[in-house]
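Removed: one protein chain of the complex. Kept in place: all other protein chains.
By letter and in written order, the chains are A and B; residue numbering begins at 1 in each of them.
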Amino acid sequence: MRSVISKSAIALALGVTTALWVGGAAAAETPKRGGTLLYVIPSNPPSADAHRETTFGTIHPFAQFYSVLIRVNPDNPASPTDIVCDLCTEMPKPTNGGKKYTFKIRKGVTWHKTAAGAKVSEDVKKVYDQVGGTPLTAQDVKATFDRIIFPPEGVKSARKGFYTMVEKISAPDDETLVFDLKYPSGAFIPALAAPYNFVYSKKVLDMDQRWVEKNVLGSGPFRFVEWQPGAFISAERNPDYYHEGKPYLDGTEAIFAKKYSINLQALRGGRAYIQFRGFPPKMRDDLKKALGDKLTVQESAWNCALFMTPNNKKPPFDDVRVRRALTLAIDRWGGSKYLSKIAIVKPVGGIVFPDHPLAATKEELEQIAGYWPDIEKSRAEARRLLKEAGQEDLEFVFHNRAVDMPYKIVGTWMIDQWAKIGVKVTQRVQPTAPFYATLRQKKDFDVSMDFNCQSIVNPLIDVSKFNSDDISGNQYAGYQDRVLDDMWEKMNRTGDVAEQRRIMRAFEKRALDEKAYQFVTLWWYRIILHRSDVKGWKISPSHYLNVDLSNIWLEEPLRSESLK
Amino acid sequence: MYQYIIKRLLLMVPALFGAAVLVFFLMRLIPGDICDLRIGGEGGYRDLEMVAACRTEFGIDDPMYVQFLEFVWGFIRFDLGTSMWTGQPILYELGLRFELSLQLAIMTTVISILIAIPLGTISAIKQDTWIDYVVRSFSIAGIAVPSFWLGIMIILGLLIYTQAWFGTPWMPPIKYVPLWEDPGYNLSMLIWPAMATGYRYSAVATRMTRSALLEVLREDYVRTARAKGLLEKVIINRHALKNALLPVVTVIGIEFAFLMGGLVVTEQVFNLNGLGKLFVESVINKDYTLTQALVMLVVTIFIFVNFAVDLLYGWLDPRIRYA
Partner (left out) sequence: MAVSEVQVEAAVEGFAERAPLATVVLGLIRRQPLGAAGALIVIIMILMAAFAEFVAPYDPIANNFEDMLLAPGAKYWLGTDEFGRDILSRLIYGARTALFVGFVAAFVGATSGLVLGVASAYFGGRFDLLFQRVMDVFMAFPLIILALAVVSILGTGIQNVIIAITIPFIPNCARVVRSNALAIREIPYIDAARACGFSHARIILRHMVPNVMAPYLIMITAFVGQAILLEASLSYLGLGVQEPTPAWGLMLSGGAEEYAESAPWIAVFPGIGISLAVFGFNLFGDALRDVLDPKLRSR
């Protein structure tokens, strides 16, 4: 039972030392040019348009082709707050009382010319002929964010709700981009750094807003070669890339393979060098055993959490005592210890990503129902509450998603936890689409598994899952609480971190404990495996981040091997 | 004969219509739609306006009968539309996968024939001896092992043994290259799933060969041949086997039809980008248009193969006449 705060403190301290150490190592190890990175993606992307999609399946294959305005620092991706420029020259200081951000756009960035081996149609070549080689300007970036924040008729922008604080965007000249906000907000910069915000060419968008769904034309480290849906995507180095010396690789090839066993075996059999989503702990142990030094493991807390969501509208779960009993029965501290050996979960945390400054400390957590240090006391209280509510013989059906890792594993564990307070639970598992239909439309479940999984760590927005269900698009417990909604608004309208933190604690206590609406079970834990000869890449707390592949290089013999 | 063929062809229409009705309504009876998956499908932020816009885009909001008529009308004109998931034309999506699935189905069928006919024959000739028992146990074991497990074991076995013998672990390729581009690479990928499924599919054919041959061997003409003093080998090869093949052909034909779209599990285990894997993905993604097209494709193939098998029947057995 390690403490969360001390863990993050240690992580911070270690972060400094490892950063130094890695810096030293990097100096000794000069990146080498050449080679093709083979990687696997456990998905089959819907479209190439990251503005409309919400899956990592679009990020992993396509991020390499595009530039973004700002991003999580690729050299320090573990930090949830270190955000740096990609297309801009310097992170701006807000003016006008925190309501105006002025970005200076880099000069010398050009749109991709057709790659040498590109397999594209004549029509696509024509677009490349018009746009390729022309400079990227603030107008393109403005067109991009206009499309995301104020999508024109017929264009789908999946996250325009992140940007409710934005009043207008303007580009007074080709090197200047200005965001005017309605009110100062701590959520603005992280939202801009969302990995989905690929910068598209204004010319292309003016021609056809949907062209980017099936085609690729970017300004990022790699140029598009071929995309065969369901099979693979390949790319070659962009020789005109604006970050000096990058990218190091000659090209990349990603293979779509949904089965994790195939992902693992591909790493082992040399069919792939890395997979950017993550592996379960047992697979890590097996592969480490098989490959030894040839395998490098990077691990991190993951900005995704499994939720346990009672149906607040359905008796007896409309009774706060019953809901509290459900969370009190679960031994999160003990579960973390064992489940982390068999599932991709580990950190115990509240509603905020555990490594973020806005997260509860261990002491703060231990005050919340379900996080008490003494599990026996907690379970006794759970039994008492059930008895008081007249539900000693409670039986219900736990609704879960038909995905083993980690849903079914954690589900099976929770059922056993509830058995310990005398509650009898059976499980009903559904494939993803019917699972969502039950949560979102039918709403006929007793208690369900749910999850919250975000890309860039932006707690102020991420916790909107606890808002009333008529405001939040992804709150399925079925409650409305205007007090929580107000707290959330206040939190989002202040730039003062201490004030944010104070409101966040009250928000958390009310949602998880006093009202016991819905619960965080355990946070995910990300384990990345890659061949040791893959260098230059560092893990981040989200599988959506740091995958433009520009900082990756290959050591021998992988570099020559990949040329075969 | 021609009348028979025409009648059979006409009968395909109601069968296809039935399949269309079934797939259309079953897919919509299953709760949840593609917009639930594409927007906030991974537990992230979900914009309610976007969800509504998405439903409008794909026509999921339209009345059922409008959607159904559109689907049937499209099918009649061979216009399969676009996939709701990738937005690509469905013909393009199918085209990408058809070659692989066809090659795999052919390889599997060949392997299963190569296993079934010799083993079935031996088993019949040596009926009720230990050879018969071993052969039958071997072939039943083929059905008894779950295919996904066998697939995992094959890949893992290859990795472990190549490492032990050659020092570096090897696994079959996971990216498909057409046979005519690089035969060696292509075969090194497809031979494993073909063997795994071929063995599995041979079981029924082996048993069928055995029992059909046993039946034929009791026919009068075989007795006559024996009485004439013909060699047993000649009797089997010339007389018995040809006649016994009839039901075997039926079984193999129907299995071939299933193989074209039915290798749902095997294609996933070996990561083959074929029709079976596409099918599972389309069902899971609730990609109505793609699922409908795939089901219609598989049903059409199935009906045609059935038809071809019946015709072949007539050719192999002169006693059968179509009226």
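By our rule, contacts are C-beta pairs under 8 Å (C-beta built on N, C-alpha and C of every residue); 3 or more make two chains touch, one makes a residue touch a chain.
Because the structure is predicted, anything quoted here is derived from the model rather than measured.
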### Message
If I consider the whole complex, including the chain that's not displayed, which of A:Y66, A:Y128 or A:Y260 touches that chain?
### Response
A:Y260
### Message
One chain isn't shown here. Among A:I342, A:A389 or A:A506, which residue touches it?
### Response
A:I342
#### Entry: Selected residue (touches chain absent from view) among B:I39, B:A257, B:L272 or B:L290
B:A257
### Summary
Of B:L91, B:L214 or B:L311, the residue that touches the missing chain is B:L214
### Task
Against the chain that's been left off, what residues of subunit A make contact? List them.
259-261, 280, 282-283, 285-286, 289-290, 338, 341-342, 402-405, 408-409, 411-413, 415-416, 419, 426-431, 434
### Query
In terms of residues, what is the contact footprint of the unshown chain on subunit B?
11, 14-15, 18-19, 22-23, 26-27, 29-32, 127-128, 133, 136-137, 140-141, 143-149, 152-153, 156, 207, 211, 214-215, 218, 257, 261-262, 264-265, 279-280, 283, 291, 295, 298-299, 302-303, 306
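Definition applied: only the chains that are shown with their structure count from here on.
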### Task
Calculate how many whole Å lie between the centre of subunit A and the centre of subunit B, each centre taken as the average of the chain's C-alpha atoms.
39
#### Entry: In the complex with subunit A, residue positions of subunit B that touch it
30-34, 36-48, 50-51, 53-54, 57, 85-88, 93, 96-97, 152, 155-156, 158-159, 163, 168-171, 173-176, 268-271, 273, 277-278, 281, 284-286
## Note on the structure
subunit A contacts subunit B in the complex at 40, 44-47, 52-56, 156-162, 213-214, 228-232, 253, 255-259, 261-262, 265-266, 268-272, 290, 304, 431-438, 440-442, 450-455, 461, 464, 473-474
